[in-house]
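Let's turn to subunit A:
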Amino acid sequence: MTYIHKIDSDRCKGCGLCVTICPKHVLEISEKVNTKGYFPAFQARPEDCIKCALCCSMCPDVAITITGAEDADQTQQAASTEDNDG
Partner candidate 1 sequence: MGKVLMKGNEAIGEAAIRAGCLNYFAYPITPQSEVAEYLSRRLPEVGGVFLQGESEVAVSYMILGAAATGERVFTTSSSPGISLMSEGISYIAGMQIPAVFVNIMRGGPGLGGILPSQADYLQATKGIGHGDCRLLVMAPASVQEAAEMTMRAFPLAEKYLNPVMILGDGLIGQMMEPVEFPDDLKTEPSKKDEWATNGMDTRGSNRRNLIRSLYLDPEVLNQHNLELKAKYDRMQQEEIRYEAYNTDSDYEVLIVSYGTMSRVCRTAVDQLQEQGMAVGMLRPQTVYPFPEEAVGNAAAKKSCLAVASIEMSMGQMLEDVQRSVKGRQPVHWFGKCGGEVPTPEEVIEFVRSLTK
Partner candidate 2 sequence: MQSEVMFAGFGGQGILLIAKILAHAAMEDGLEVAWVPSYGPEMRGGTAYCTVVISDRLIGSPIIRNPMHLVAMNRPSLEKFAPMVKPNGVILVNSTLISIDAGRDDVDELRVPVNEIAVRLGNVRSANIVALAAFAARARVVKMDTLRHCVKEEFASKEKLIPLNMAAVDEGEKAAAG
Partner candidate 3 sequence: MGKTFAKPEALSDQITHYCPGCTHGVIHRLVAEVIDELDIRGRTVGVAPVGCAVLMYNYFTFDFLESAHGRAPAQATGMKRVRPDLVVFTYQGDGDLASIGMSEIVHAANRGEKITTIFVNNAVYGMTGGQMAPTTMPNQRTTTSPFGRNVDEVGMPIKVSELLASLQTTAYIARQTVILPKHITRAKKAIKKAFQYQIDGRCFSFVEIVSTCPTNWGLTPVEAVKWAEEKMLPYYPLGEIKTPQ
């Protein structure tokens, strides 16, 4: 089962609570500014992520989501369809 772990950089206010909470130290605050001028959190070491969702739970801005495998499949499918059309 695969999960998609996503940080919405437009919602993230860069407070850093998720960075401290992550047991695997996956997250860091970006050195790159987002479109709104914030420095959002990002997955510095995505391969270490165990998808425990603690970061999602801690985030005050609902900026981090983990979607399940089926969703992921559909997304991928949709993406590939688009590719074919293009």
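Convention: contacts are C-beta pairs under 8 Å (C-beta built on N, C-alpha and C of every residue); 3 or more make two chains touch, one makes a residue touch a chain; residues count from 1.
Basis for inclusion: all candidates are chains of the complex that A comes from, given by their letters.
Only a predicted model underlies this, so the values are computations on that prediction, with no experimental measurement involved.
Per the touch definition at the top, the candidate among 1, 2 or 3 touching subunit A in this complex is 3.
Contact residues on subunit A toward candidate 3 in their complex (touch as defined above): 1, 3, 10-11, 13-17, 20-21, 50-54, 56-62, 64-68, 71.
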